[in-house]
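Of the protein chains in this complex, all but one are displayed in their positions.
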Amino acid sequence: MYFSFNDKQIYYETHGKGKPIILLNGIMMSTASWKAFIPSLSEQNMLVLVDFLDQGKSADMTENYDQALQVELVAKLMDELKLKSASVMGISYGGEVALKLAVKYPSRVDRLLLFNTTAKTCDRLRDVGRGWNRIGESGDGAAYYDATIPVIYSAKFYSERLEWMRAREKKLAPLFGDRGFQARMKRLVISSDYHDCSADIKKITCPTLVVACEDDVLLPRPEQDFIASQIKGAQYVVLPDCGHASMYEKPLLFASLILGFVNVKDTEYVI
Amino acid sequence: MYFSFNDKQIYYETHGKGKPIILLNGIMMSTASWKAFIPSLSEQNMLVLVDFLDQGKSADMTENYDQALQVELVAKLMDELKLKSASVMGISYGGEVALKLAVKYPSRVDRLLLFNTTAKTCDRLRDVGRGWNRIGESGDGAAYYDATIPVIYSAKFYSERLEWMRAREKKLAPLFGDRGFQARMKRLVISSDYHDCSADIKKITCPTLVVACEDDVLLPRPEQDFIASQIKGAQYVVLPDCGHASMYEKPLLFASLILGFVNVKDTEYVI
Amino acid sequence: MYFSFNDKQIYYETHGKGKPIILLNGIMMSTASWKAFIPSLSEQNMLVLVDFLDQGKSADMTENYDQALQVELVAKLMDELKLKSASVMGISYGGEVALKLAVKYPSRVDRLLLFNTTAKTCDRLRDVGRGWNRIGESGDGAAYYDATIPVIYSAKFYSERLEWMRAREKKLAPLFGDRGFQARMKRLVISSDYHDCSADIKKITCPTLVVACEDDVLLPRPEQDFIASQIKGAQYVVLPDCGHASMYEKPLLFASLILGFVNVKDTEYVI
Partner (left out) sequence: MYFSFNDKQIYYETHGKGKPIILLNGIMMSTASWKAFIPSLSEQNMLVLVDFLDQGKSADMTENYDQALQVELVAKLMDELKLKSASVMGISYGGEVALKLAVKYPSRVDRLLLFNTTAKTCDRLRDVGRGWNRIGESGDGAAYYDATIPVIYSAKFYSERLEWMRAREKKLAPLFGDRGFQARMKRLVISSDYHDCSADIKKITCPTLVVACEDDVLLPRPEQDFIASQIKGAQYVVLPDCGHASMYEKPLLFASLILGFVNVKDTEYVI
């Protein structure tokens, strides 16, 4: 399904009925990445998937923009779906959008779930992204794959699932050599270069789940320690043996963390 | 409700309907400890609570016994409830029973959830328990409280919830000075002194969630690292800023971890 | 050797010549505890050992006092030895004294080495100490041993060195039943009940080494994270598989950390 946002066509899907959950993608993901999660998350919930601008089946941008625009896109999608509020889960890039949505539109976020997220793009990460873009410009998809993918997985997963990694390489390397893909990725990277809501997140009051992964080299644990320390009452979980792409490395756990946190009742714990 | 096990009356409760979940208590807990969890865990599930021998409203023993007896108690309870199988969650002492149940009766455990659990009582822990029993014998409930309770909470929780801790002290210290309570506790401690299923847990094949807490001084993370390493496909989660009594320190998170892991579908993650 | 401090006889030893190092004991330790460290730490350095008030061969107090008094004792010892300044290492109770010495007399501390130390006695630790004192009053040395010793060792060390632990138990339990020992311990515990230099330690400017131990249940890592975050340029090290009594569990590493940090040159690292 599509809706129009600033005259751009934005692709989204809804599955099931019930308490709504919106999943916000990481930078290289799309609605298609969540296929395996649909049965669990749509059984008792209304599951909403969406492609950001420059992602999946949503429209391309032509110039650089700020990630704040994606925040408005999500708010608009909620209007479209007539959702006054929802549980919002974001991973990485999607987590940054979710954080800013909860800061700017607190009444629209019932529960906030953040996987592999940062409150601020640090200098090191910005330079890592700069490198991705420079290598992407070369048009060498295999080089881009090697520069972006192996390091973000845990060594354990990489060895145990080597065939899966090799299949992924075969599929992604050609895509990564595509000029159109690279132009989109480059704009997405740049849109979060100066992401910073570190001073504002202490205003967030909705129940929040923060998930860090011990082998996440892009957004390591201190980033999530900070978020968990700033949001009053934040629930904090760390996943051992897991890298940045936690939804690929630990799908069952990832799905169960969402399912549980969205549906648990939070009123009765006066122990 | 009661059922009879080896001519002893065993207290249990059931709440709600659906996929069954059995919660197995820690050593100082009882069915009453789970009151706050009932709404969340009985909404779409059949929640089963039970007091072990020498616990809560269940019968006293008169002589020492082995923890294996409690395993049979749980199997008998499942017969009583005509549950061929169930998700079984155990914390600490209850986790040890859950582990042994899954080893001995694999067909009866659909999913296994282990909080603050060890596969084997180590020398250090056995001597800590020996101390508890010795201090308990003195009849000084306040001394027993100080020896057993403060250290098992995280420093953060202890300071942030000091009033709650003080209320707990007021309630528990007199109970801890009670001869009957001490006799039960002593038998419970001794029943797990030689708990050891470390060689057998690799046989467990059901989906398993292992939860460690960073400030658990009785069963610190290496204990759970071991369990997670032995059970193929185990899902592993670590909770920062949480001590041994995780269900008191992090009730919302504790409930959501159970709710999610019991109800998530595990068939589709062929990603 | 003895010197007089407030009309009390204080025992100390010096070994070797060179850049001076003062070792400040943990609460249950004494100068005798460092015997194994003397050869390494006195070869190129002047090693100074000292028993605090109510410790080892130093005089007893008769009433309660504040730990700040021990700080003055160390300053007086330095006067006695005509040491304008020295490297000061403290573990646990001794680390607290070292921290306050560095805050109050910055010119006298060349380098500061802190093992298993806190900037502030938290509520939980204060209540743990309250329990120690209560159990100590019972005169049951074995109960006191069980309440204080097993939990402070790592499970790994406890099992691997079980014979050593058993020998220690045999030696310490009778001592722990001694009324005189208990009176001293009680005063020492109370003297640090309201230790708090958390607001002042950011003033410390000398090169500082902070050592945390992953299995330290009394002063776990967050205590040392805080110290390391407050002292500008602090060097921070974490020891896996080690409990609170790090000098017993990891003597070779303990000695080498001191030896290296005291003698390394710190002027040239303009890299």
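When the chains are written out, they are named A, B and C in that same order, and each has its own residue count from 1.
As a convention for this text, contacts are C-beta pairs under 8 Å (C-beta built on N, C-alpha and C of every residue); 3 or more make two chains touch, one makes a residue touch a chain.
Just so you know, these numbers come straight off a predicted model, no measurement behind them.
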For the chain that's been dropped from view, list the shown partners it touches. A, C
Filtering A:9, A:138 or A:205 for touch with the omitted chain leaves A:138
From C:20, C:136, C:207 or C:243, the answer for touching the chain not displayed is C:207
Which residues does chain C use to touch the chain missing from this display? 35-36, 39-40, 43-44, 164, 207, 209, 225, 228, 235-241, 248, 250-253, 255-261, 263-271
Can you list where chain A touches the absent chain? 122-125, 127-128, 130-132, 134-135, 138, 140, 142-143, 145-147, 150-151, 153-156, 158-159, 162, 165, 215, 217, 220, 222-223, 241
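Everything below uses one rule, namely that only the chains that are shown with their structure count from here on.
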Overall pattern in which the protein chains touch one another (line/ring/star/complete/other): line
How many angstrom between the C-alpha centroids of chain C and chain B? 37
Any idea how many Å lie between the Cα centroids of chain A and chain C? 47
Residue numbers in chain A touching 2 or more other chains? none
